[in-house]
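Of the protein chains in this complex, one is absent; all others appear in place.
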């Protein structure tokens, strides 16, 4: 008995659910859960099923490819721990939340390494028996620095996701392109408000009554990639920007871990710079 | 072109989605939205589809009945305004929220009447050109009072839902039985905390930091019917119980209106004293 | 026995609380509630007290003025219904929420009139026995239209607040200046995200997972006045922009009514384009 996650997106047409469910039925597969969504504006169909039964992954994939229209993207995935690399700078909270969840067995992930442009987090990370790689940016151009990081990443044969756990440097388009829709960032504001540097200070200056955090895939426009998860907390006049920053940490780590779990469980479709999440 | 809401629940077995989607496909119906859920513990299947096409309601109903197992409940519903009666006592906020939504065209409902055991709300209700029926409980036993209300209700040929918008009297089992799963109540606490009288006072005495409201179908056990919707707000030590009561009104009206909309849009299944909501 | 709300702001210096509480104590006033805040960045002191006792308003005002530094603004206010005018366009939900609250006695306000640039809401407003004034913008320049509204407003001897309950036109600097910090607007987004027209469409295009509403005083920069209250709700990929718009209405009305209550209860200080709220 195998369990598979089946992810399909396609141009919508009549009969898609019937065809997919027919393949499941005719092959004796049990549907554990099933979600569909049609974006009527773009006429796009999305489906995620978890099925259980006696069939080989490749056979199920082939049956679905043969039955679906040419426009379809079909992914049959066997649940297993995904390989992730975490990038951080100096802050411990978002990174620490992921490390403890990993230690507690909450995440379907192998953490291959933590990479940082500083050494501050080295002893913390190594407590968890996870390799820590310091790649200093000092004295290096942005391109040189990233090149060194890319070299470190290249040592790992297979990386499913790169998690930016408060990595405070902007990535170049080349870097982003190399890991398209695989880089998950946490931005410490409720995007699209307060794009860019020091959002808590911006929020404080504007006098907002709510602050938030946004986790998103990284694309080439700063803080403008597809949003995966957002959360907020209420603040008031008594919050200086450093108080917002402190309180905001709790939201940041919650949102980043939530987004990471959604990715690890293959629950996210990216489409038109947005996400469909089941 | 007709639009139908199709609601199915049944003992789960393989192939249910395939069969239903086959009927949709073979009759040229377009699936506008589709949700399924299997309660693995009870092995129960739930499905709600909205479909569009050229088919008579009775024919679609028959096709589904013939294809589904005997355990299935099948409801093909043509969306139209449902008939509701609102019962209230003296408070205006929850009632008023429904009346304004109705006036604004937000609700798929005809409000047949508002019934109260006091006359206080008469002029308010009549502003909205809705019949107000006062049925005083004074000098009457509980049974006599309810009998009079039942007589008033009997004058309406078809009642889909009775909404208790802060109706502050307990209904007898006979009354409840007459409108099973058709009576929607708002209880001014986060059930099951603070069942019964004056929940805000109970909440104040207990020193809680959050208060809430619960909308549920009414059954014979006080405040123990299937929960439809809940919402909460934060409070602190500065809230006396009357402050909680005032602030709670905002939650009460939001939750009751939300539950009512779910019911009017045929989004609720009741099962095992719980609700499945699509 | 009189009850007064005492609002003081001043440049901070040692002893302010002691001086104010001394005046209360020496005049036998009972402190019902008391809040202070010092903005350390700007060195500004804010205080709001509710006191009860036998003293004339003018005397208390004079005692405070004499004791406080020259920088101080001192307001001793006797709680009574404030005069408000509501401006709306065609939507009923935010306006309706205020009208029902007013009817239920929840607001410390006289509603002098509702002014709209359309006649759609006339019969709805008049149900509540409140004057409805239609001032059409058709065929008139922005200045001409506003001039007519200003003439209508001038007929009322005393207006404490103008509430823009989804008034969908931009006010000129002249209008705003005439009612500085007296115009309360509801913007249908979580400001500063999605300033300007059709924020729900902007939010949909951006693929956000949370939408919100912001109530703020109006100043000359579009949607950039001091924020009074904000609230949000979660949305997901299944929300088209019209769904966001529908769900957003519930947040809009909650936030606007909350801001209005804060203003009516003299709980808001405006300072540096921000609000201090007790």
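Letters A, B and C name the chains as they come in the text, with residue numbers starting at 1 for each one.
Everything below uses one rule, namely that a residue touches a chain if its C-beta (ideal position, glycine included) is under 8 Å from a C-beta of that chain, and two chains touch if they have at least 3 such contacts.
None of the values given here were measured: they were computed from a predicted structure.
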Would you mind spotting which of B:62, B:177 or B:274 touches the chain that isn't drawn?
B:274
For the chain that's not shown, point to the residue among C:36, C:108, C:224 or C:265 touching it.
C:36
Considering the complete complex, identify which of B:4, B:24 or B:37 is in touch with the unshown chain.
B:37
Out of B:58, B:80 or B:206, which touches the unshown chain?
B:206
The missing chain sits against chain A at residues 33, 91-93, 96-97, 99-101, 103-104, 106, 124, 127-128, 238, 246, 249-250, 254, 257
If you put the missing chain back, which residues of chain C would it touch?
14-15, 17-18, 21-22, 24-25, 28-36, 38, 40
In the whole complex, what residues of chain B lie against the chain that is missing from view?
37, 39-41, 190-194, 206-210, 212, 226-232, 236-238, 240, 272-277
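FYI, only the chains that are shown with their structure count from here on.
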How many Å are there between the centre of chain B and the centre of chain C, using C-alpha atoms for each centre?
35
From the C-alpha centre of chain A to that of chain C, how far is it in Å?
40
Please set out, as single numbers or ranges, the residues of chain C touching at least two other chains.
238
